[in-house]
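Note that one protein chain is taken out, while the other chains of the complex remain in position.
Take a look at subunit A:
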Amino acid sequence: MTRNSATVSLPNAPSIQWFLPLIWVALLAMCIVGMPLLEGLFRWVEPDARQVVYDRAAFYELLGRHVLVVGVAAVVTIAVGVAAGIAVTRERGRDFLPLVGQLASLGQTFPPVAVLALAVPVLGFGTLPIIVALILYGLLPIVRNTLAGINDVDATIKEAAQAMGMTPWQVLRHVELPLAAPVILAGVRTSVTINIATAALGATVGASNLGDPIIAGIVNGNMAYVLQGALLIALLALSADSAFNVYQQRLRQRLSAS
């Protein structure tokens, strides 16, 4: 811990911090709108194909559904993951800590493709199976980071909070969660970024999203389609990741040297 009154400065330049995420979002928007303009480039990749720019659905629709699937999965994953992480770090839940850790690991080691295959017979084709697969796949980073974040809170600070007469709920709400927030957020960042890429698999079970051009491209042997889907997914992932990064930096700054 540094105790130096000279390190007071809190670099507060939101406009600069948001520069990178905005660039990625702008690039993404440009590609969504202007993909047909790149026809020449894709023609060079696939000179023999009849069609080189994917047009079975508008890119903005695919993007919207992609974001929706990842968003719904993220909300559920965060709720379940953080709740589980909190529960097993309470005194009463300690016994379940290894179990929850292993379950979360299992969720991630189980390949999402297999989850999809198993889920379709139960849940039918469409959006639902891919959301389930993403939830299972995204749980581990969040659970693990919630556990790490909460366990890393200085024990003497927690004890002081208790000794001042805070209730366990107040200690959690005002001490543990705020101090663990940057680490938990890092877990959310990993989970969401990975799931943006993984969600493309949804295209194989009829959940139409940015994975559609990729699957169509593979089926038809059209690399231009694959490139278009991959490009958009990568830009979406980069946008989300850099936005999380900014938010994380700000949290860290607020807690700097703690």
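Just so it is clear, contacts are C-beta pairs under 8 Å (C-beta built on N, C-alpha and C of every residue); 3 or more make two chains touch, one makes a residue touch a chain; residues count from 1.
In the analysis below, contacts and distances are computed from a predicted model.
Trainee: Consult the UniProt record of the chain that does not appear here and report its protein name from "Asp23/Gls24 family envelope stress response protein", "Quaternary amine transport ATP-binding protein", "Alkaline shock family protein YloU" or "Ferrichrome ABC transporter".
Mentor: This omitted chain is identified in its UniProt record as "Quaternary amine transport ATP-binding protein".
Trainee: Just name the one of A:161, A:185, A:200 or A:226 that touches the chain not displayed here.
Mentor: If we include the chain that is not displayed, A:161 is the one touching it.
Trainee: Kindly note down the residues of subunit A that lie in touch with the hidden chain.
Mentor: So the residues of subunit A touching the missing chain come out as 1-5, 7-8, 154, 156-157, 159-167, 170, 174-175, 178-179, 254-258.
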